[in-house]
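Every protein chain of the complex appears in place save one, which is left out.
After this line comes chain A, so read on.
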Amino acid sequence: MPTIEVKKDLLFKALGREYSFEEFDELGFEFGLEAEEPEEEEILQNPDLANVWKIEIPANRYDLLCIEGMSRALLVFLEKKQCPRYKTVKPQKLQQMKILPATKQVRPLGVAAVLRNIKFTPDSYKSFIELQDKLHHNLCRRRTLVAIGTHDLDTIQGPFIYDAKPPADIKFKPLSQAKEFTAPEMMEMYSLDSHLKPYLPIIRDSPVYPVIYDRNNVVLSMPPIINGDHSKITLDTRNVFIESTATDLNKAKIVLDTIVTMFSEYCDQPFTVEPVEVTHSDGSVHLYPELPYRYEEVDVDDVNKNISADTMSNLLTKMCLKSEVLPGGVKIKVEIPPTRHDVIHPCDVIEDVAIAYGYNKIIKKIPATSTIADQFPVNKLTDLLRQEVACAGFTEVLTFALCSRDDVALKMRKNIKEANAVHIANPKTLEFQNMPLPLKLFEISDVMFCDKTKDVGARNERRLCAVNYNKSSGFEVMKGLLDRVMQLLEVPIVQSEHGYYIKSCKDATYFEGRCAEIIYNNSVIGKIGVLHPEVLKEFELTNPCSCMEFSIEPFL
């Protein structure tokens, strides 16, 4: 879940009153936010933090990712404010952005909008930048799906062109740099920049790079990497041109809607946005932002059978969802504003009714569902055997299912290819350590194998594994445990069907002449033996060790 940092004094000013942490935490709990105070140690290191709360936001509520949106939503929730109406207001002459077909090769989509006559304060300016960062990181999936660029409209002149050009043909002065660079030079330079480095692979290998410029060939940005310095916004910027380029048009629209609905608050005419005419590469022309108000019809009975339709409608108002009970009283028509792109189904509306009502006021009732329980057979057998093996003097351990390639093969004197093991593409390294003597350990867990007969190409197998690590190898101790387990499973020691026995075999993991296959019902189910001295050495074990491992699935 994303977290935003808010200054307490700004928050209190926005909410119109002061809150103790406990009070705000309580309010957040009801609404679905999680607040966190800075630790005393953190404040000692940085006294400014005393004024900061960290607030965790539900991952689909992009409208709460800045203090503007969060305080607006809370005020509406507290019924201290009405949800604003967001409008586009067409100017006499529309700003235009034309997307050229070359962008199809790299980043084909784009939308844009203008915030007119805005007034930033240092705090709101900071919040504006931070919201873009939060959106980039979350909804835009680290700029791969959508990238945002904001520009001082008074420094540039439309119509704007969104094109894609060979990297060497792109040259401009990027943000915060003193001179012009070509695109390849910038890619080289930013490969050392920890902030921008992660975004470079998004376009690096493309034959053309995205670039937006104005009628005078002034470069606005090279999305999704960097904006131009020429059009950078400042505290004094009054008119903001916002472009957002994308591979996912729906998300680009959500991003644009979110930014303009949040920051149009600071325009001379609050909550109004100037649309931009965007010509897509297929020639179609659209006005953005769309700021859609759409409708959902919700069955009153689906929401709740205990509260009235009118109550529901009132509750929805607290969640910025305007609604009306339709004639007949069985349906409610709900208006979904452009800030609530998270609402995609009537069930999302139902949740909002529940939140506004208060989760903790809902009457709890045990479901009447009557069912007979069943255990999963292999788990049932596992639990029975665990008890008995522990009774036999062995201590249960729990190891990772994930282990290194070396541990599973090389150190066991095996070739990884023969292991038939499942491989992870992106492993994290794990450290291993020795344990003190004497040890009699066991575990009954799943191992993973490649198995082409399964839909995913792999399967688990439940295995019993035991080791005896002592001054002498103690093969007889292992064999004793095997005999005991077989006794418990009512399997006689005979060389025939339904019986078990062990038969000498060769296995590189075990000491020669000290390894046997465990055979049950005429098939090999596992191995028992004394570990090879080289295996012991690889695992830095100084004493001999006998062990066994076999599948318990044949005994189901």
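The rule we apply is simple: a residue touches a chain if its C-beta (ideal position, glycine included) is under 8 Å from a C-beta of that chain, and two chains touch if they have at least 3 such contacts; residues count from 1.
The working rule: contacts and distances are computed from a predicted model.
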Missing subunit (named according to UniProt) among the choices "phenylalanine--tRNA ligase", "Phosphatidylinositol N-acetylglucosaminyltransferase subunit H", "Integrator complex subunit 3 N-terminal domain-containing protein" or "B-like cyclin": "phenylalanine--tRNA ligase"
Option from A:129, A:168, A:235 or A:390 whose C-beta touches the chain left out: A:390
Option touching the unshown chain, where A:45, A:194, A:284 or A:375 are the choices: A:375
Residue of A:117, A:191, A:269 or A:399 touching the missing chain in the full complex: A:399
Absent-chain interface as seen on chain A, which is shown: 1, 29-32, 34, 58-61, 138, 141, 145, 248-251, 304, 342, 344-348, 350-351, 354-355, 359-360, 362-376, 378-379, 383, 386-387, 389-402, 421-428, 430-433, 435-436, 439-440, 442, 446, 448, 450, 452, 454-460, 462
